[in-house]
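Take a look at the following structure, please.
Some chains have been omitted; the remaining ones sit where they do in the full complex.
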Amino acid sequence: MRADGRKPDDLRNIVITPHVNKYAEGSVLIEAGETKVICTASVEERVPPFMKGQGKGWITAEYSMLPRATQVRNQREAARGKLGGRTMEIQRLIGRALRSVVNLEALGERTITLDCDVIQADGGTRTTSITGAFVAMTMAVDKLAQQHNLSKFPITDYLASVSVGVVQGEPVLDLNYAEDSNAKVDMNVVMTGEGAFVEVQGTGEEAPFTKQEMEALLQLAESGIQELIGKQKAILGSAAEKIGK
Amino acid sequence: MRADGRKPDDLRNIVITPHVNKYAEGSVLIEAGETKVICTASVEERVPPFMKGQGKGWITAEYSMLPRATQVRNQREAARGKLGGRTMEIQRLIGRALRSVVNLEALGERTITLDCDVIQADGGTRTTSITGAFVAMTMAVDKLAQQHNLSKFPITDYLASVSVGVVQGEPVLDLNYAEDSNAKVDMNVVMTGEGAFVEVQGTGEEAPFTKQEMEALLQLAESGIQELIGKQKAILGSAAEKIGK
């Protein structure tokens, strides 16, 4: 039994609310327990300079936390005049993960920017961002596919992400902040609907971990991610059926 | 009749939802039509260097828009590495306006930071931020007053703000983005519960305006602000009665 009453392999309560923004081509509010992230997908009919003329599109992500998303107020990165290392690392991860399930040729010379803005943080903000951003991106791509009558749906598979870790000696799924602070091992896993790994990032800063622990964690992550993909499908409705087609 | 069916002296639909953040000492989501702003008040037991040792507190504000709060996505100021002039101007205005109704000596050597994050923008984001931030600040001050048993309630009067402008030749209240883009005169007014002016900022970039127009606009603003203060009182409940005591 965990402090909040969950079993080791329980996700937190996951709520995905679509269409929370009236301008964005795709948008959701995703809540994983007390972690709340607004994900919007913005489409532009151009690609960044380094991609020009290749007949391919681009997917990129930005991540930010509101100053009071956390227990103690954080200074805004805009006020400090630069992005922190953690922010850069996270937005690189989100972009890379989403690109792994997008056929950039099928997308055409367009950029989709996923903005993941954490309204409230209670652990797992990067994994929750990926899970939510996938839904916002799919909504935007679905609109694009209809408007431009794309012959191939540019999204090739489902994608979701969750954190796992070893807390008080036991592998657990979807850590909240209190658990995360006490975890001996902390691992973020991104997987596809097919069950393949896109990213595995495990850190044992407090204490190194064994191959056995790693396997147990990956198992937990896999089941959690399949559950998350179920929730994505429910929200996406008919768009979900086009994925991989 | 205006494009959205309002009469010239109608506010948009105003909804103030309290306690939207579990960490902040005070918080609201304020909606004015399609404009949505999260306002949080964060209390720190210290003042900025230039205020040290004076036995007084400080009120400051920060303002930001999510990148897709607008029709076309804006680049993040954190990514550009600096705050824009518009942002600085707005956050200076919010801070100045709120300080005008706070007794800084009664507050003691504390800082309250009001973060106004625009989730969706449809005109009037600065005035809506002031109106919402006043509620979040009062919640935080009420908590402080109880915890520290302050002898004097540090908030001296109500405060709210609204925009007015001349659109198609007619003075109107609480402009949305479409109206604002076509306004010949654009004025932001901040007033107290007592009906005195704290800020009047009128701009006739497209065309200068007359004294008569100005008077008509101020009249509209006054009635709109009294209505907004009514809504603030309803949300604040018992804390509202302590104001000015």
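Think of it as A and B in the order they're written, each chain with its own count starting at 1.
The definition used in the following text is that a contact is a pair of C-beta atoms (placed from the backbone, for glycine too) under 8 Å apart; a residue touches a chain by one contact, two chains touch by 3 or more.
These numbers come from a predicted model, not from an experiment.
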item	value
Identical protein chains in the complete assembly, only 2 of which are shown	6
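Heads up, the rule we're going with is that only the chains that are shown with their structure count from here on.
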item	value
Cα-centroid distance, chain A relative to chain B, in whole angstrom	34
Chain B residues within the chain A interface of the complex	21-24, 27, 34, 38, 40, 42, 44, 62, 64, 66-71, 73, 76-83, 87, 113, 115, 117, 119-120
